[in-house]
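First the structure, which I've put down as structure tokens, then a few questions once you've had a look.
Rest of the complex left out; these chains stay put.
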Amino acid sequence: MKVVTFGEVMLRLQPERYLRFMQEPRFEATFGGGEANVAVSVANYGTDAEFVTKLPVNDIADACISKLKSFNVNTDNIVRGGNRLGLYFIEKGASLRPTKIIYDRKGSSIAEAKTSEFDWKKIFSGADWFHISGITPALSNSCLDISVEAVKVAKKMGLTVSCDLNYRSSLWNEKDYQRAIQKMLPYVDVCIGSIDELETACGIKGIPVDELANKVIKMYGCKYVSTILVEYCYSHDNHWQGVLYTEDYVYYSKKYDIRMIDRIGAGDSYSAGLVYSLVNNYEPQQAVEFATAAGALKHTIEGDMNMVSKEEVLALINK
Amino acid sequence: MKVVTFGEVMLRLQPERYLRFMQEPRFEATFGGGEANVAVSVANYGTDAEFVTKLPVNDIADACISKLKSFNVNTDNIVRGGNRLGLYFIEKGASLRPTKIIYDRKGSSIAEAKTSEFDWKKIFSGADWFHISGITPALSNSCLDISVEAVKVAKKMGLTVSCDLNYRSSLWNEKDYQRAIQKMLPYVDVCIGSIDELETACGIKGIPVDELANKVIKMYGCKYVSTILVEYCYSHDNHWQGVLYTEDYVYYSKKYDIRMIDRIGAGDSYSAGLVYSLVNNYEPQQAVEFATAAGALKHTIEGDMNMVSKEEVLALINK
Amino acid sequence: MKVVTFGEVMLRLQPERYLRFMQEPRFEATFGGGEANVAVSVANYGTDAEFVTKLPVNDIADACISKLKSFNVNTDNIVRGGNRLGLYFIEKGASLRPTKIIYDRKGSSIAEAKTSEFDWKKIFSGADWFHISGITPALSNSCLDISVEAVKVAKKMGLTVSCDLNYRSSLWNEKDYQRAIQKMLPYVDVCIGSIDELETACGIKGIPVDELANKVIKMYGCKYVSTILVEYCYSHDNHWQGVLYTEDYVYYSKKYDIRMIDRIGAGDSYSAGLVYSLVNNYEPQQAVEFATAAGALKHTIEGDMNMVSKEEVLALINK
């Protein structure tokens, strides 16, 4: 089985511990981005994973590829060129003080990539699953075009397509988002999102989440819709439970109480858990349990990427 | 509007994280001190602030001034000379283990400063508010004289005078404290302190806090008395609520549950929040909300100084 | 009064903070091991303590001895020679993610030490108490022989003998453990262990803990049996209460709720607290209070060794 993901990966710059920006002249420097995080998780669990993007020709981008390789992620179809690697600054919140993120991703190589640079037929050859998020089409008009083409080709070639609806208000407004995401949804088999994102994506507000999920399944022919029920206690604690909807049934996972080390990428880990378990034919209940436990564990790990094994996820489920 | 504060600023030496003293051969080295912390907070919120003290002529003291300048605090009236910069060692407590502080401030330049070195008329020219704490008069007999002179001149020149009653048993005993603080209180408009400090300052024990506050208002002609109701759960959690007394009314703030990163300077942040909001004519309820939220946020920040903006304080209030 | 302990001390290698193994190319490097930890605690409280082991001739082992000396532990009878210092890697768990330990202690100098290398009569001359754990006899057949000889000689020479039953499944199976520990128990006066360990040691399962403790007292002629009642809340919180059984009576300590910094060595600190208080003739209730508070404080300190003073333990008890 092989999973392909496509999107932006960024340099992540973060003050140490709970320091505010520049309280010390030092940043932790790692890499992250929704679809890259998913590829890493899937590879960690033992399924072939490939990440596709465009990166500039410089040592920082080389280091990014080297890091992906260290996680066993295939990087053969990463296009090289363009002006820059996107980056983001993050200051971890603590207790009453919220986490702060400053994006500096404008003009990145992937945002300025062209449709012609990605040969999806070649990329998808031998693949079984394609995963993308709602961030990729937001990067630029050409990224929207590439994203739509990718899901179309994937669907046509028989891959299962999953999409994390991720809406980023820093990149576009709700209207543009809706218009774009609706171009992609007809090709999506597994749709993951918060209640707000599901509402915005399909333009329906105010109905119960079960109905909403069912609407999405019917409107776009999805096989699965999934959401995470989260309760935050400021920046330190989190209650977290996954829900997986099929046309006929709703599957709820165990609920976890989490003391957070790093919340960034938890949603990606959830998506990756779903992708991994479904591509490996887990039953829906098993799948939502795996995804939720995987996402819960991510909260305990520094950085965007979820460095846990399949055995560790299963151990948490069976605890 | 311009706020002047006067007191001692020290070099703060602290083992990293929750390590015990010298568990690693390394100290985090920052600066802090009640009145300096207040000036930094006030400047952070956008009001002119000046800090007055005496510092020796060496590179460590230069670094201290440079740090104050980086926070936009005016340092023009800092006197240079004397033998040394006071310092303190702090080991952060964790859970059942309490925080430990070792002061090494004897013989500091400010403790040995003379009355003639501070020209308060010049310093207060153009200023609207003067803030001092109960620590400054404790440093030495001359510091007591300077403090009393400062509040007198401030009052005479029409500034509002605030005093944080801070009693430090390592510097003097309750009797000396009482005698000293009572020389200053007649010139104080805003009096901030714990219940114990209010009792010690005015020499009345065992009456309800509301009555006590009212006594202080009447005895010394204060406009406001303020206290913080704190419940500690060992070294990790804190419940925190501010109270502001006027002659006629008591204003309670929201109550915050805090998981602590660094508790030092939280009281100073509360004072600064009160000074800032009152000098800018906030209503009493707004003022106590601002002070309490500011102090609550301080618990989430490493070091003595509260690196939060006015917007962040308001965001917490309105959450 | 003088306490002697005997066992293995290892180099402990740990990623910083809550990082997973090799997430950064750096390990914190300290030393630790059950009986060494006990010696350090006892010395910290002000009673003479000596640690006996075998260490190779190299700079890392020298550093280990230097560290023991810095805690005032006598190292005069440490044998030098053999191939290597045992070591262990530890990755601290966080919230839902459990702590992970990788031992690399095979072939260590102490594991390959011979009976003839330790002259227990000489070592115990002038000593009042001997402490050992269930780990030492597990290291090798010769270590089992040395351990049995040590408790025999100690008993004969009138020392009080304490044993922490510590069962390590990575070193042997329950059956071998039982056979070994039963060779030692007849010489043990103070027997410390979890309920599971007590059951395995004496081969009786399923009876109430009070009965079980009484059985151990009677079967082996122990004066005291002690256990800790622990409830874990994942990797962050811990409820902790000590119990001390004599033939006639059961003593319960206060119960502590702990937010953990580092749990490793907490059991050793409990044992050390018991050893220290009993060798100094504390009453049983005082002893179990001291041991429990000491162990509780250990949770707040990085590394295996409990860096707290007698005064700090008493302050927690009296809080």
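Each chain gets a letter, A, B and C, in the order it is written, and its residues are counted from 1.
Keep this in mind: contacts are C-beta pairs under 8 Å (C-beta built on N, C-alpha and C of every residue); 3 or more make two chains touch, one makes a residue touch a chain.
Values in this document were obtained by computation on a predicted structure and should not be read as measured data.
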Copy number across the full structure, from 3 displayed chains: 6
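Note that in this section only the chains that are shown with their structure count from here on.
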Same or different residue numbers at the subunit A/subunit B copy interface, by half rule: different
Whole-Å gap between the CA centroids of subunit A and subunit B: 46
Subunit A: positions in contact with at least two other chains: 17
Residue numbers on subunit C that touch subunit B, as the complex places them: 17, 256, 258-261, 296-297, 299-303, 307-308, 312, 315-316
Interface residues, subunit C side, partner subunit A - complex: 17-20, 23, 93-98, 234, 236
